[in-house]
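FYI, not all chains are in this one, though none of them got moved.
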Amino acid sequence: MSNAVEQVLKPKLAVEIAGLKLKNPIMPASGTFGYGEEYSPYIDLNQLGAIVTKGMSLNPKAGNNTPRICETVSGMLNAIGLQNVGVDAFIKDKMAFLSQYDTPVIVNFFGNTQEEYGEVAARLDDVPGVAALEMNISCPNVKHGGIVFGTDPQAAAAVVTSVRKRTTKPLIVKLTPNVTDIQILARATEEAGADALSLINTLTGMAVDIKTRKPRLANTIGGLSGPAIRPVAVRLVHQVVQAVKVPVIGIGGITCAADALEFLIVGAKAVQVGTANFVNPDAMATIIADLEKFCVEEGIADINDLIGTLEL
Amino acid sequence: MQDLKTIVLSNQEISPGYYRMKILASGYSESAKPGQFVMLRVQRSFTPLLRRPFGVFQVGFIPADCDTLPPKEFIELVYKVVGGGTETMRELQSGDAVELLGPLGSGFTADASIAEKILVGGGIGLVPLYMLATELVKTSKVSLFVGGRTRDDIITISEFERLGVNVSVATEDGSLGETGFVTRLLEQRLEEPHQTEVFACGPMPMLDAVQKICATSEVSLQVSLEALMACGVGACLGCVVKGEGHTINEPRYLCSCTSGPVFNAESLDWNKTEAIKMVGGGK
């Protein structure tokens, strides 16, 4: 009895994804939390379920011309252009800081060709402290007319297969929402060897300055993120959970525990918080605390008992 | 650097569309340096979504309500209402909750060996120069050249004068001071070479002109830039500006929230480079 009371007082928030043990299901979304260090004055990185880094490429990338961001109604557009220090500099300069923490580090990465993807994965494979890789397949395949890998089931499967061969780390494949049928993509990447799927990346969007008649982003189009996109993200996660067996990580417009819970209830094993970090550097700490409160209030001893309990 | 959940102390219109806002901000009197900024969150809902960056106008203390308590530290912002975020700010009253991330960014660094300092401010660009002036007047002779469209855009100059700063004004419509651009005043002053150091903040066309004048006169220049910002801490990479040596083929970007907002003019690229468009909205 006293044991049961204690359990309710301190619900279990730990989840496991592809062998990765997370203290809780909350982690940042790639590109919104820098290399971890940037937010370390404001939030204790040891609290997080995992740390997900900015996307890494084989060579350093300078990124797009400016303006790169613009605010929209309850959302923002970005076309950063995947600016990053390159995988080698990352390993050399950024991993030491991240390794101080008792929190798994998930390295997000991408390439412009299938080969590049494989090579980045290979370079990260033997890096101690890298707990898992998250593969961003929302990039144009420069060898095939710039079609985005993640919108074509064949291309997506092929690139995942080739990365799978070059890494022994758990491989999370991050899906783009800008497709007709996400379930086809989800199954294709699962079969190609993904250990987990994460979604959604940003919705493609655009905004215009009506005075100058120019796009608000130098790149014309960009990725829409923030609370505005959450209903689309929840729907896609729901569909993917039904289509695959591997665990799914939900992303899109999460700002508070209630938002995170929508994803967990539809079946996401964990969630990533993106744009909300910009608004509240301690958003994830608040979410973790409030998740715990919610479990206590609802008498949930283990968050795993809540995951996927959507009633249809 | 901290994220303070704090309150507004006062919020007053000082010129049509321009406001001064005092915010309770413990720690700032020690930590804030001239040229730094804060990211302010003005409401709980998601419109506006992002925080808004504002330069630190000044920091200080106000007496506590009771003698036995320590005085309260405040930070003061001066802002112009231009859109949704600042519209919301204008409505804030004493006691309203706000969130304050900061102090952020690089500050100005003065060269102690140079006895004369020139500040150049355009419109709301005056803001970060005030706190700088409070420091500079301790050791140097300080002049301020300030410009704006009309006299309503010339704000807080009596504050500068009270510090002992020599203020010269130019307005485009001639409603206050000289008629024309503020850069004319700077040009005149730098006509005959002399040892000085320039600190400027204002709209890009003004900074472009200031940079040309200083480069010609071989005078050292620091500028404070305004870039669109999402995070303010170096995480989003949304706020970059072009660094010295930037080309289309070898772009060089500097984060204006961490390497800036104050830059040495030489570290920036002052050429107008063409925009490059990519297919796909890569992040």
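The chains carry the letters A and B, assigned in the order they are written, with residues numbered from 1 in each.
Throughout what follows, contacts are C-beta pairs under 8 Å (C-beta built on N, C-alpha and C of every residue); 3 or more make two chains touch, one makes a residue touch a chain.
Source: prediction; values computed, not measured.
This structure file describes a complex whose protein chains are present as A x2, B x2, with one copy per kind shown here.
Going forward, only the chains that are shown with their structure count from here on.
Rounded to whole angstrom units, the spacing between the C-alpha centres of subunit A and subunit B is 35. Every residue of subunit A that touches subunit B in the complex is listed here, in rising order: 31-34, 38-39, 41-42, 54-55, 62-71, 73-83, 138-140, 146, 148, 201-202, 204-205, 217-223, 226-227, 255, 275, 277-282. Across the interface of their complex, subunit A is touched by residues 1-3, 41, 46-51, 99, 101, 227-231, 233-242, 250-253, 273, 275-283 of subunit B.
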